[in-house]
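Missing here: one protein chain of the complex. Every other protein chain is in place.
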Amino acid sequence: MTDTAAPAAAPRAPALAGRVKAAAILFVLFALFPPIVTAAGDPFLVLIGTRILAYAIAAMALDLILGYGAMVSFGHAAYLGFGTYAVAILSSYGVSDILLQMLGAVLISALFALVTGAISLRTKGVYFIMITLAFGQMAFFFFISLSAYGGDDGYGLSQRSTLFGTQVLENDLALFYATLAVLIGLFALCHRIVGSRFGRVLTGIRENPTRMEAIGYSPFRFQLTAFVISGCMTSVAGVLLANQAEFVSPAFMSWHRSGELIVMVVLGGIGTLAGAIGGAVAALVLEEVLGMATDHWRLWFGVFLVLMVLFSPRGITGLVEQIRRRK
Amino acid sequence: MTNLFVLQLLNGVQLGVLLFLIAAGLTLVFGIMDVVNLAHGVLYMVGAYFVATFAALTGSFWWGLLLMLPAAVAVGLILEVVVIRRLYARSHLDQVLATFGLVMIANETVKIVWGVSPLSVPMPEILSGSVPLMGPLQYPVYRIAIIVAGLAVAGGLYLVINHTRIGMLLRAGATNRAMVSALGIDIGKLFAIVFTLGAVLACLAGALVAPILSVDTGMGESVLILTFVVVVIGGIGSIKGAFLGALLVAIVDTLGGVFGPILLREVLDPSAAGQAGRMLAPMLVYILMAAILCVKPAGLFGGRG
């Protein structure tokens, strides 16, 4: 009997390994990005690269609940905001270490996610989307009224965070590679979570909550836990983003930003982690390229979105399912 | 103090009436079609731009308002036929993405057509000025007119929903969609009518408010989220809930901003109270929403959770 059970994981393994491989290829390309653009004479692109990596972290964190938990959170930019403001507020109190700032961001995000998630998860579908959106907006308005940190106008950081007491992150290259390291680390964590007991339960709830209840799982606790984990990871991306921009403002947490995060996840294929990373790259590169070609890039981005949904036979989600089935 | 209170209460009611006009359509679209429409706030903005344009062309606010209506119907119908109709059978995620795309398209299009600087709409002559309320208290006629117009529309909607065949279908559809299709009704037509009606109401709200606000591209955004809060509080699909929710949200938002700091001053020192009040006030409606959802997860009048 042990013999029959052993190959249990086998058919899934290729798909999983494929995803890890895809991510690994992405990571290698990321690592090669700074030397290439420097050689090409465009070293300023490194900073844009850092921004892309930070969003990739956020998109991947969102994918954990959107793709694996089927929770369409439309308020995830709030966590980006917590991360950015953790940098601004803590460093104004003399706490400039990036690890401590991440800790602060994670703690406040965990609290916010726990409370708002507990309320939102009592509802479903349309309600869940609107309520997460509303809570995201609540955080947005909170920081707008935070006049000590510039309110609406935002707040420039006098310096980047320190790492182990050094100013190493002032160097754009160092910040890029630090961000890449965080991305790789969190990808590994997400990957393990998805393949763990917890991840299997979370995915099961996505597939059929009634079945899960009938075998002894209360969806709420698992969904809430995933929601909190995802929020915390997103806030880490915010900490890095604040350092990249050396500026924080409520604009990081507007509901458009939440929408863009969802777009990133969907572009790369939901429920694949590596897809979210690729999606973040695609969306931001598209934005940069369209932005160079026209002032009205949002118009074309919007058209692209609408067409993408309308002309994939069963929507983007259907498209992803189809591809997955074929594997 | 009482004067200030009455004044702010009236402002709250005025905002509430506007929110109701927007939320009424949204709650029906959610309730009957189960579609998440992020682009609903856009219609409010478009209504304001329409009235600004038509009023400028004709030189009269009233003509502008009148011409806005067929334009609003056209926009609603086109949106429904070209995009929304194809989303009914889709996942909520698809609906979010497509209507988010619409928001981007609409905002940019408005910028291209009307430019980025805000427009203003002149107040119609007979509605300008103020009337005495009580004692020395004056209140702008136009705001009273908005309240009256909004209440009239709400009353009309009430009659339609409770005393006509289409209203009966709407009520049935909002609580039990399968039933309406089982009745052999042309669902496609019903949906188109509901969506267009909602679009016109949202445009109307934007048009009504145009003379007292500056018309710009951001105006749909803040209102959209407040409207979501209204719909969630009132219960998806419930017009009555949308009405009460709109008044509740608007009054809490308006009074909270003014009286929050005043009340806090009783317990905190003035500067801290001012600071805390400014920070808490914009969050009040969301806290209200959270509190209501804790007690009633489906909203005040929501049938479905």
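To keep things simple, chains are lettered A and B as they appear, and every chain counts its residues starting from 1.
The definition used in the following text is that a contact is a pair of C-beta atoms (placed from the backbone, for glycine too) under 8 Å apart; a residue touches a chain by one contact, two chains touch by 3 or more.
Keep this in mind: contacts and distances are computed from a predicted model.
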Listed names "Acetolactate synthase", "Amino acid/amide ABC transporter ATP-binding protein 1, HAAT family", "Cytochrome c oxidase subunit I" or "PadR family transcriptional regulator", with the criterion being the UniProt name of the chain not displayed: "Amino acid/amide ABC transporter ATP-binding protein 1, HAAT family"
Shown chains that the omitted chain touches within the full complex: A
Contact residue for the chain not shown (choose from A:G75, A:G136, A:G199 or A:G259): A:G199
Residue among A:S158, A:N171, A:N208 or A:T294 touching the omitted chain: A:N208
Residues of chain A in contact with the chain not shown: 1-2, 4-13, 192-193, 195-201, 203-204, 207-208, 210-218, 222, 225, 324
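As a working rule, only the chains that are shown with their structure count from here on.
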Gap in Å, rounded to a whole number, between the CA centres of chain B and chain A: 32
Footprint of chain A on chain B - complex, ascending: 30, 34, 36, 38, 83, 86-87, 90-94, 96-98, 100-109, 111-112, 221, 225, 228-229, 231-232, 236, 275, 278-279, 281-283, 286-287, 289-290, 293-294, 297-298, 305
Touching residues on chain A, where the partner in the complex is chain B: 66, 72, 74, 116, 119, 122-127, 129-131, 133-135, 137-138, 141-142, 144-147, 255, 259, 262-263, 266, 270, 296, 298-299, 301-306, 308-310, 314-318
